[in-house]
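In this view, the complex is presented without one of its protein chains, the others remaining in place.
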Amino acid sequence: MIIVMRAGATDKEVQGVVGVIRELGNQEHVSRGKETTIIGMIGEERGIEEARFAGLPGVVQVLRVLTPFKLASRQYHPEDTIVKVGRRRIGEGTFTVMAGPCAVESQEQLLKTACEVKKGGAAVLRGGVFKPRTSPYAFQGLGIEGLRFFDKARKETGLAVVTEVMSVTEAAIVGRYADILQIGARNMQNFRLLEAVGRQEKPVLLKRGLSSTIEEFLLAAEYIIKCGNPNVLMCERGIRTFEKYTRNTLDLGAVAAIKKLSHLPVVVDPSHATGVRDYVIPMARAAIAAGADGVIIEVHPEPDKALCDGPQSLTFRQFDQMMKEIVPLAKVMGKTLVK
Amino acid sequence: MIIVMRAGATDKEVQGVVGVIRELGNQEHVSRGKETTIIGMIGEERGIEEARFAGLPGVVQVLRVLTPFKLASRQYHPEDTIVKVGRRRIGEGTFTVMAGPCAVESQEQLLKTACEVKKGGAAVLRGGVFKPRTSPYAFQGLGIEGLRFFDKARKETGLAVVTEVMSVTEAAIVGRYADILQIGARNMQNFRLLEAVGRQEKPVLLKRGLSSTIEEFLLAAEYIIKCGNPNVLMCERGIRTFEKYTRNTLDLGAVAAIKKLSHLPVVVDPSHATGVRDYVIPMARAAIAAGADGVIIEVHPEPDKALCDGPQSLTFRQFDQMMKEIVPLAKVMGKTLVK
Amino acid sequence: MIIVMRAGATDKEVQGVVGVIRELGNQEHVSRGKETTIIGMIGEERGIEEARFAGLPGVVQVLRVLTPFKLASRQYHPEDTIVKVGRRRIGEGTFTVMAGPCAVESQEQLLKTACEVKKGGAAVLRGGVFKPRTSPYAFQGLGIEGLRFFDKARKETGLAVVTEVMSVTEAAIVGRYADILQIGARNMQNFRLLEAVGRQEKPVLLKRGLSSTIEEFLLAAEYIIKCGNPNVLMCERGIRTFEKYTRNTLDLGAVAAIKKLSHLPVVVDPSHATGVRDYVIPMARAAIAAGADGVIIEVHPEPDKALCDGPQSLTFRQFDQMMKEIVPLAKVMGKTLVK
Partner (left out) sequence: MIIVMRAGATDKEVQGVVGVIRELGNQEHVSRGKETTIIGMIGEERGIEEARFAGLPGVVQVLRVLTPFKLASRQYHPEDTIVKVGRRRIGEGTFTVMAGPCAVESQEQLLKTACEVKKGGAAVLRGGVFKPRTSPYAFQGLGIEGLRFFDKARKETGLAVVTEVMSVTEAAIVGRYADILQIGARNMQNFRLLEAVGRQEKPVLLKRGLSSTIEEFLLAAEYIIKCGNPNVLMCERGIRTFEKYTRNTLDLGAVAAIKKLSHLPVVVDPSHATGVRDYVIPMARAAIAAGADGVIIEVHPEPDKALCDGPQSLTFRQFDQMMKEIVPLAKVMGKTLVK
């Protein structure tokens, strides 16, 4: 941490900062220039916030030298993490397509979708049974009953399953039925939940919060890894901006940034990012070209009848079209499709 | 709900929409104009999303007629809600000052702060013992031990207590020690937690999410009320924008809007909204003039040593200065200070 | 400027930075710590961007020590600027109400409005004749003809006049008819236009851009002052965010920040900030309590017939109500109403 003092800071002010540094068990390095005095803190800085110094008398700015995340950082862990889901390997060098309905509505709907997306080239089946809904009056998902439908779908298609966990108490049971636990965007900073999935064995698909910075996103991953679960898939799903033609704004720059800052695989969700069926395929293409390791796509047998997110769900035909368009791009990018 | 069809929509497309309306147990009213056809849905629309119609063939726009929240709306409940906390009445006609440290650090720190803010004119003591922190390495709060410190502070000062609940499993125990349960900004759409505090007896201080719209904020209140707890205090605490001179952007327009759209009391948190001590007093003044029913303020015996949020915490002297400035404004606004 | 090098930066990398500092005519102060090397640049830093160093090998962060604006800063000019408009003095200690129609529509409309707002307590008449409109099909203003209407209104009421300038070529003629030149939000970074009004004698009301930071806003003022015109009124008029219940998000924290960082007076525009008539009065009240030196308000004889911005225009009766509410607040704030 580097603490910049105001021009003409007094000795007492400098000593105040030095005192805090020592109190934190660290050492100081004071450099007095003509115009300003700069104090470096030598020692562990993670877990110490800029705020600890920002309000002290004479301090004008506080600068962090290290990233605040460690286990999730590439500095600490230079090789790419490959997340294993059974025999499948998600990460650098491969491309994984996850697909399925927004909400699981029936055994038949789920199974039919599973068969179709499997045929099209997906490796993972998605589908929500615990649904975080903005309105308490909206369809809240089938709950545990819906979980059971996954078993048959997995058995008949061999697809792995990803589904959302909404609370600490659901983590264990979802862990029994799913191969990947999803943390939704609205729960990205539900820290108790992050700790709970951090104690599970199954990999976690962590969605970026609607207004989360890349740094906060990686710190959320840090919570999970710190609790013992290193298998985190970072999912960029669009951030909230002023633009209204799309539901959210897909931030593909975040894909490039996370690939540089971290060793974790990155998956893109163009369905929630755009909210509009017509934009899902172009954004899936763009995701792969940006360097993503996978996409997660909403597909429904009859989007017009979907209980949730119909306008952004692809039909089976559109899903096939998407696969036709992205496979050659994956090849150019040197990525093998995970089956 | 009003569904606008594209120019030249076919009969089949119109029938498709009508079919969905009837399936939902509602009735249609079709109005064919020269340029466009408009279909009104008559009946219950809450719980039905625009998305249910937005993706249907021929549909160009879907328009909600009613607000999606009901119990929280002034349409449904025209009189202002007054939230009772013991003998204190929070809401229209009164002004409540809540104050205390960001984090409870010790019995002594809490008690000292409680005495000072009580003397200054506060009615409620704030302080976090379960702390939602962006980094897993940051101070996470004293937990249950900290809760116990509130008992002494309440006994000696008579102040009511508000503190944050972070998970479903903590709701009951926090409910035993606190007079008001706080839901933090990052948990505003942690729906399981909303349901949990909705089943508690104590009033809830609901903080607005960092990127939540006013509509989503009121829908979060709706979750709580729907579960049986009508005593919700809406807390505007700044939203996330591009501006970086302040930590967040305080949205006082939201105070005016919520006062119009809803019957619930509104409290403003200028400490988190600005993140800068110097701006807390002006924003507390502005909040009261905007029509807020209270403020919640971070105060610390020694902000320079605070384990959390020091730069935005007021000293005791500054807190007294704030009270001196806001009391005359409250008077002009026709509001009585709650003691 | 402070340049932080990566851990283990080589001598060559350090020398690279030092070379650039010297090339810029400044001196370096190199401080080698155990973990990192920090280089301070001593000398003039304004006009040098962080980017000049940010891309150099070995550099991890660049930190500006001084604000990038100088003439507009309180560091440089500690006393509050009072802008004189004839005998009127706008700034600290006074409160100025500017009011009038969004667009000048006719001599009669302007005159009638002028008389009413004068009676109510306004000191300045606003009204647009050159209208920057998002759509080329919208009413573009009466142009020079409209300018002439101001003469009669001023003569009959004694009000000062503020109106917008949209281009360099209009600056001189608007300067002949208006007492204050307005730069609209969409032109806040039209640098040629800033230079043009910087060469005029009349004070300038500078509106904040829709997505401008406070720093950019003050740098826009710096352009004007640097060209010779020190009389700049900073106008906060709401920024663009995700929230849609209000047209923009009024950033009153910016009022507090500009009052601290700069010596220039601050005026608030609650009409454009909220876009909703019902919210204008509460936000005018909040502005004054936040420390603003004035407000600018849209008023129309018949808002329902306004050619522009009807929904946010106050009626005469509402304007009177607003004055009744803000005058006592101004008094509490120690401010005298400018007549």
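Descriptive notes on the structure:
Each chain carries a letter (A, B and C) given by its place in the written order, and its residues are counted from 1.
Convention: a residue touches a chain if its C-beta (ideal position, glycine included) is under 8 Å from a C-beta of that chain, and two chains touch if they have at least 3 such contacts.
Keep in mind it's a predicted model, so treat the numbers as computed, not measured.
One of A:F191, A:Y279 or A:F319 touches the chain omitted from the figure, and that residue is A:Y279. When the missing chain is restored to the complex, the residue among A:V20, A:L206, A:A287 or A:C308 that touches it is A:A287. Considering the complete assembly, subunit C touches the hidden chain via residues 16, 20, 46-47, 49, 51-52, 54-57, 68-69, 132-138, 166-169, 186-187, 189-193, 210-211, 216, 219, 222-223, 226, 240, 277, 303-306, 308-313. Within the entire complex, the positions of subunit A that touch the omitted partner chain are 211, 213-215, 238-239, 241-246, 249-257, 259-261, 273-274, 278-279, 282-283, 285-291, 328-329, 332.
The chain not displayed touches subunit B at residues 2, 4, 7, 29, 31, 33-36, 38, 40, 42, 60-61, 63, 65, 240-242, 244.
The rule we apply is simple: only the chains that are shown with their structure count from here on.
Each chain gets one centre point, the mean of its Cα atoms, and the points for subunit A and subunit B are 26 Å apart.
The mean-CA centres of subunit A and subunit C are about 39 angstrom from one another, to the nearest whole unit.
Subunit B and subunit C have CA centres that are 31 Å apart.
For subunit C, residues that reach two or more other chains under the stated contact definition are 241-242, 244.
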